[in-house]
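With one protein chain removed, the remaining protein chains of the complex are shown where they sit.
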Amino acid sequence: MTVMEQRGAYRPSPPPAWQPRTDPAPLLPDAAPYRVLGTEAAAQADPALLRRLHTELVRGRRYNTQATALTKQGRLAVYPSSTGQEACEVAAALALEDRDWLFPSYRDTLAVVARGVDPVEALTLLRGDWHTGYDPHAHRVAPLSTPLATQLPHAVGLAHAARLKGDDVVALAMVGDGGTSEGDFHEALNFAAVWQAPVVFLVQNNGFAISVPLAKQTAAPTLAHKAVGYGMPGRLVDGNDAAAVHEVLSEAVRHARAGGGPTLVEAVTYRMEAHTNADDDKRYRGDSEVYAWRDHDPVQLLERELTARGLLDEDGVRAARDAAEAFAADLRARMNQDPVLDPADLFAHVYAEPTPQLREQRAQLDAELAAEQEGAH
Amino acid sequence: MTVMEQRGAYRPSPPPAWQPRTDPAPLLPDAAPYRVLGTEAAAQADPALLRRLHTELVRGRRYNTQATALTKQGRLAVYPSSTGQEACEVAAALALEDRDWLFPSYRDTLAVVARGVDPVEALTLLRGDWHTGYDPHAHRVAPLSTPLATQLPHAVGLAHAARLKGDDVVALAMVGDGGTSEGDFHEALNFAAVWQAPVVFLVQNNGFAISVPLAKQTAAPTLAHKAVGYGMPGRLVDGNDAAAVHEVLSEAVRHARAGGGPTLVEAVTYRMEAHTNADDDKRYRGDSEVYAWRDHDPVQLLERELTARGLLDEDGVRAARDAAEAFAADLRARMNQDPVLDPADLFAHVYAEPTPQLREQRAQLDAELAAEQEGAH
Amino acid sequence: MTTVAVKPATMAQALTRALRDAMAADPAVHVLGEDVGTLGGVFRVTDGLAKEFGDDRCTDTPLAEAGILGTAVGMAMYGLRPVVEMQFDAFAYPAFEQLISHVSRMRNRTRGAMPLPITVRVPYGGGIGGVEHHSDSSEAYYMATPGLHVVTPATVADAYGLLRAAIASDDPVVFLEPKRLYWSKDAWNPEEPGTVEPIGRAVVRRSGRSATLITYGPSVPVCLEAAEAARAEGWDLEVVDLRSLVPFDDETVCSSVRRTGRAVVVHESGGFGGPGGEIAARVTERCFHHLEAPVLRVAGFDIPYPPPMLERHHLPGVDRILDAVARLQWEAES
Partner (left out) sequence: MTTVAVKPATMAQALTRALRDAMAADPAVHVLGEDVGTLGGVFRVTDGLAKEFGDDRCTDTPLAEAGILGTAVGMAMYGLRPVVEMQFDAFAYPAFEQLISHVSRMRNRTRGAMPLPITVRVPYGGGIGGVEHHSDSSEAYYMATPGLHVVTPATVADAYGLLRAAIASDDPVVFLEPKRLYWSKDAWNPEEPGTVEPIGRAVVRRSGRSATLITYGPSVPVCLEAAEAARAEGWDLEVVDLRSLVPFDDETVCSSVRRTGRAVVVHESGGFGGPGGEIAARVTERCFHHLEAPVLRVAGFDIPYPPPMLERHHLPGVDRILDAVARLQWEAES
């Protein structure tokens, strides 16, 4: 039986035999984002998991502030901060098994770091010494994708290939609210649903695509409502509630791993900083909106819950902060070292074997550099 | 007030203020395709309209068989027949006012003809003498689009422009089931919904994209379910029921004209012939499937209804057939004349003014043709 | 042409002014793209337009480049003159099908009945420390697409004049804006912005007798610098700024090369399959017996655009240009 044959088919016949392929009702998202923290569902949550999420969130926040600081010191060319979105970033990484794959966008270095990649390697693209600083296969993390939504079909293809090979590997792909408008978003979700590929699409709806608010991006009831049009379930979750995001993503991953096909998850969150350090968000949004979201901060939400339930005391908070500080100090120290650059890298990896033309060009650059060197003596 | 400000916005706030932008329920299609013929709704239908549709359908069927015959005689390079889909083609044309615009795909020459374009002009692309044989502005019919789904954003842009200018013009754009998988489909529907552009998207779901059946194209409950993901209504209609298609399209056109925004209409129909005369459909589908659809033929469905209700007698049927034959005879006669070709056309319309380079190239071709001419003497 | 220098303005400011003047002059001119409205564009080229002309004239679109260009096609069909912004060079690629299959061909397809006066603004090129996909030189793709005009300014005055001309053109124009010249300043009087340059005319930026540097856009200032430096070596270099890649000004270029007898084409774009091949080939076809040496090319390497910290090795600089000039067989070996 081929992958295609495993499911029923929407192949219309003339009436009265006609019927839709699937019942749309279970594919539609709930009217309100799913929440755990501060609700009754929190009682069911695993305390160890919540504490783990807390440690990661505190570190994640510190990572964001450190990276932003590095742009001011000229140690990073640019940084798109995920401050305010740490719950999504961390939950995305933690919902996956080791053998699974993560497909991040340029804003998702925190998810990459949370998955275990050395932050210096994760930041190479944004520092400017090389496009990708880590070995994707070593960590099962695809390169950070700059062209929006283009990473989504990659995730589908990889998950499909794994399934064909009989591996129970799931791919989780991250995209922003703006990215959902791209054709690649549509094509990826459609392929995933038709192939029943084990993929989870996580849309971080942070309210903006640079300066463009969601209302100019979509007229949909929610972005999660797009799922039904592909025949996959759509889920809406409070993106600042780490426990909720983790639960919804884990469920989607389990569902995919069990052969249930893809899920579209919309996490409603907010970008607390400007688009990048180069952006000026005063041009397009007011402080009051940002302030409103401060009361719904992902780190505080979790900390409040843990404290209220006696799962975290001041020592625990301090321990998490100390670990985060140590992490930031190490990152700072290593980012303050100049990266080692090798101009030969320009030609070495364009093809498996450099073409004759590239060999000529490399020789030309070598000669120029030698002349420069000589000139310097 | 700008176009953008006319609607509410899905701009998430932190809970508990959060709410989806619109109620999704009214956007979802009914579970079964809407039908008129053979149902109680038929009693409400305007007899004059039904008769008009009948005449057009009979002519449309004859047009299809004539065009296919012309391919056998080498008078058309290729013909993608709409046999079996005449109800959609005709209804699309008739649902529009004169000032509205039609955006057809390569299969929709019948809709173009039903809108009033000379069939010889409509067939130029497929005969091979020029890409577009009619003046789009004269008929408010865009050129037949070969690259799938690419005409959809054009329709959106045109409708948006008309609205900005204060004209109450609607654009109706046609696409196949296969075309819905393209990124341009997604982007067009999204722009239309965000801009509330007066567009109607008509998907003719004829079961196949060349050889690829719908089940390999989508896993959606129906294609009409895609609408909710853009925040526009989705409607499902029996595409072989001319009265139903006309009613649903007319309603969508009225809705758009009144400022209600776009609608996605899925018409469930069937491609009775091969993809084109060059295709061999025996390779991918069995006769029994085709036979099943014969009992649901759009011309017969309408004829049966009209006859049963005493709105059409044998004379009426004969009159429609005679008119169709006369139409076909005229088409045949004119298509049997060799088109007049002018090689200078190759260079004349690339730019408003030919570039110096094109002037040189034209001179070269002129010289070659003169030499040929001389050689022939 | 006869602009009165008052105070220096940046190329970005001149572009903004061109858009504003075009919008004021013709209500059919509409600007659309990602972040062009409220924000004024990531390079601030559309700054203030939405405020002055309203959101319907300068529109923040959803994030989808094929959709932006595709809807612009429809707008042009209805008589508007859309000016589309692609946020960065590499982000124009999703719109290529619309550009190649429709924008460039609609007039021809309809035997002139349906022209598309669309301007596609594309910030292009490197040298600004941009991360991957933010520094491509994509002009070869546009040049290989008949039906498009391809224009690129190198000076503040040309930025104004050429953009006005592009918007006024009844044909689609790909308007390539050299990113690293956005903040370059020139004496240019925004109060008398000058006449509209005709599209298709190159200009001699510096006269010289020894050899001709043929270049455009971001490489023009580099060539002028190289020409200055070359004086020390005894070479008097002429610098031709093409301004328009399509149509190509064979006349200006060839009359220069016929005079100097030697030429180097300089651009950032990769060499192989890049604009320089076309330029060198057509100059050679037309000036063969005037050439003392083959027309040489100084171009980016045939590699994906490098990360910021390595880009200086990739970009054609003064030294590389002078090296090429030195190889122009000053004592012909024949």
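Order of writing sets the labels: A, B and C. Residues in every chain begin at 1.
Here, a contact is a pair of C-beta atoms (placed from the backbone, for glycine too) under 8 Å apart; a residue touches a chain by one contact, two chains touch by 3 or more.
From a predicted model like this one, the values you see are computed outputs, not experimental measurements.
Undergrad: Please pick, from A:28, A:142 or A:237, the residue that touches the omitted chain in the full complex.
TA: Only one of A:28, A:142 or A:237 touches the chain omitted from view, namely A:142.
Undergrad: Identify the residue among C:42, C:100, C:122 or C:199 that touches the chain left out of the display.
TA: Per the contact definition at the top, the residue touching the missing chain is C:100.
Undergrad: Looking at the full complex, which residue from C:44, C:259 or C:282 touches the chain that isn't shown here?
TA: C:282
Undergrad: Just name the one of A:158, A:175, A:223 or A:299 that touches the chain not displayed here.
TA: A:158
Undergrad: Provide the residue numbers of chain A that touch the chain removed from this figure.
TA: 2-5, 130-132, 135-138, 142-143, 147, 150, 152-162, 164-165, 171, 183-184, 186-188, 190-191, 194, 345, 348-352, 355-357
Undergrad: Tell me where the left-out chain touches chain B, residue by residue.
TA: 77-78, 106, 124-131, 146-148, 178-179, 181-184, 209-212, 216-218, 283-284, 339, 341, 343, 345-347, 350, 355, 357-358, 361, 365, 368-369
Undergrad: Suppose we count only contacts with the excluded chain; which residues of chain C make the list?
TA: 66, 90, 93-94, 96-97, 100-101, 104-105, 108-109, 132-133, 140-141, 143-147, 246, 248, 269-270, 272-282, 284-285, 288-289, 291, 293-297, 302-304, 333-334
As a convention for this text, only the chains that are shown with their structure count from here on.
Undergrad: Averaged over CA atoms, how far is the centre of chain A from the centre of chain B? Could you give it in whole Å?
TA: About 40 Å separates the centre of chain A from that of chain B.
Undergrad: Can you give the whole-Å distance between the Cα centres of chain A and chain C?
TA: 36
Undergrad: Two or more other chains touching the same residue: where does that happen in chain B?
TA: 4, 183-184, 186-187, 190, 194 - these are the residues of chain B that touch more than one other chain.
Undergrad: Show the residues in chain C shared as contacts by 2 or more other chains, in ascending order.
TA: 61-62, 64, 66-67, 94
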